[in-house]
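Of the protein chains in this complex, one is absent; all others appear in place.
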């Protein structure tokens, strides 16, 4: 198994042929992560969607919020588990482990957040996210009230819903195009730095 | 019931206080439609998400494609029906009626696309969209093959999945924030021009 | 598309060949509505079922009740939406708009009654109806109690369940025989009288 | 446990106070069965619905048909099992055993018709019925074709759908009013005549 | 129909060729019941699984417990109904009728335990069992607390879950191998001793 399967079932453009801004964003992530996550290569097949997706991503994930960066990743991992999206569970699982400095948390949240080593506040956050993910039609004032009991503001609720919704988009596209997680993600954040 | 309920359960910013580009986009749509669709006002509460959403929207809906503009709206209406999103069913139902010059089609597609006055090719398109919407984990080569039998290319399949996924995002946010369709949408495209 | 698709996938008898009472009922509704709703023509293929259906219909819908005529139509529209029955959503949507003198309410109730412009009492009524429609096995005393909090009697609960059940019958038959809503229904009750 | 629970959670009228035709029908069934099935007593609380229900029942069950009387009862038992309706499973299970002279068949069909001692033709009939019961929105020409392969006409398909739909009505009302099967039904048709 | 269908779709070994302990257990049950329940014959195809299954069975069903023997059978019948397992509903339905000396209870519990003639405590027990059967991922402290309100200890909860889980195993194997209930089970416990 020397050649790994391609990033997706769609063609992946050569880096040199990409629009400058797309190429730049890819080089930046490569610099930072040491490799190019496949979602960047796969979406580069369609530069306008690439730009819109990462703009949305940044708008929600880099925003000032009542949620920590780790909590935002918990939402992604839990809802991507519910949507059976291999790419997002594996790639964002890696990021979650790193942000939380916890090698166990991503598997816990992906399989069953009720059994994860997280706070009651975080469980309430994920309960809300799972309802937005699986049954948004019935989300209502009682759900906002449940969040409020744990100190979440209405805008925090929007953050939870927005992240759930954006990765619901990402999960559906990734499943359709068979987006493959890079091998590197699987181990990231699992081994204490000193040991690697 | 003289004051209509607000566009969403979140604050709606004054037009004069919005960033110039956001305000500009709102004025343009107002010019074209004769009113400001509530999704613009509601998302303006968060300008970065506003920009990303409409960038994504344009990337998918204005793109050259094997799908007609009307077919793209069919996808939005059918999957928004499945997600029980009032805003998208009503607003995009109006657009679908106008594009297809067919006052009946939106209600048909929203309730049960199997019984709609559409072509077998369009039914295959909506079958694919509904699978991406409701069970994307099992989308695979057999689904691409079924589309191909009706002349859809792989990139058309991406279009179908992308539109389904983007409006899956929109449906979830709209349901969470109780986004209200403008009253104007309900009647648009239902009455022959001469009569109105 | 000059000849509209037929009322259903089954043969529709000629009016002159129908039993007198069936023909009479059809002429009466034609007088009142200005056209013959397709459900009358389609069910006339089986006069005994025609008679039984409309007898049941009248028993439930013309009965003195704690529910208004408009509320009874809300139940039909909401549960027919859940059952994806195009005929009942469109035809009873028209009647609902007319009874409630509200051009928006039918689309709201059909897509997501939680987001409709209706009273909390009416939402409780539709919650009960939806449970009877989708999960009747678990209906119990707690559900009657919830209705009672909004002033509904036990017999009102029977009315809600009966209407839900009768149109659950109608939805299943209509979906099986591909009963087509008359084009006239789509616009009824949407345009203020003066304008038409 | 000397006084059995009442027929339903609603009041049951005295026989002497019922309209003559309702009373007559009850006396007839009592003559024939040796007891009054509770559905007659419970529905007599509402004479008009009583009349309409039994008119519908007779229209479908007494009709000339490509289905035998036993096959019609199989449909009722299988779909009532899917709807978890105790009354209909127990009462029509008894009738099914008697019509088919088979003491095992009702339990088999109620629990899992795929494992019942019935013909492939009868399995196809119940597959169609279960689809009408649980997912009527997707019933289409392929389902009619599958029936045709086993010799069922289009009108036989209507019969299957009609019976499924009528007992879907009955199941929902029975579950809502907690209609209790008479104790007599449980044993009927299980013991060879000579032994009782 | 003189030769009944075989116990399962897999070969059934001759009694004389079975390992002594397996044969012994079969002879014992035959002595006690008057016939060999098919599950013994079918599982004898794989003696190690036969031994493990009955060891598990005895561990849970013969154990001292806060649940009576009849209550344990209620759990089996209710959850086997939910899993549509004909063998377990019919065979354990017979045992339940005998233990409870109640000819009606098995059909009631199999079809809809909410409508069965059982105590509120037994309904709470079956609610817990059904959650373990159908949605074990969300079982948590609130469910233990609900049981505690009816006097169930934590170890009683384990008993309920264990029985549900073991028969969930049994249901899945039985459905896969088409395990057929012996004809004898259908009537057992339905007729007062004096009459048979």
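Residue numbering begins at 1 within each chain, and the chains themselves are lettered A, B, C, D and E in the order written.
Simple rule for what comes next: contacts are C-beta pairs under 8 Å (C-beta built on N, C-alpha and C of every residue); 3 or more make two chains touch, one makes a residue touch a chain.
Note that the structure is a prediction, hence the values are computed from the model and not measured.
One chain is not depicted; across the entire complex it touches A, B, D, E. The chain that is not drawn here is touched, among residues E:38, E:83, E:112 or E:182, by E:83. Screening E:63, E:121 or E:148 for touch with the missing chain picks out E:63. Although one chain is hidden here, its contacts on chain D can still be listed: residues 112, 114. Annotation for chain E: contacts to the undisplayed chain at residues 9-10, 46, 48-49, 51-53, 55-56, 58-60, 63, 83-85, 132-133, 136-137, 139, 154-155, 157-158, 161-162, 164-166, 168-173, 175-177.
By the touch criterion stated above, the residues of chain B touching the omitted chain are 137-138, 140.
Everything below uses one rule, namely that only the chains that are shown with their structure count from here on.
Looking at the partners of chain C and chain D together, the chains they share are B, E.
Common partners of chain B and chain E, by the touch rule above, are A, C, D. Of all chains, B has its CA centroid at the greatest distance from the CA centroid of chain E. With each centre defined as the average position of its C-alpha atoms, the distance from chain A to chain E rounds to 44 Å. Looking at chain E, one finds that residues 112 touch two or more other chains. Per the contact rule defined earlier, chains pair up in contact as A-B, A-C, A-E, B-C, B-D, C-D, C-E, D-E.
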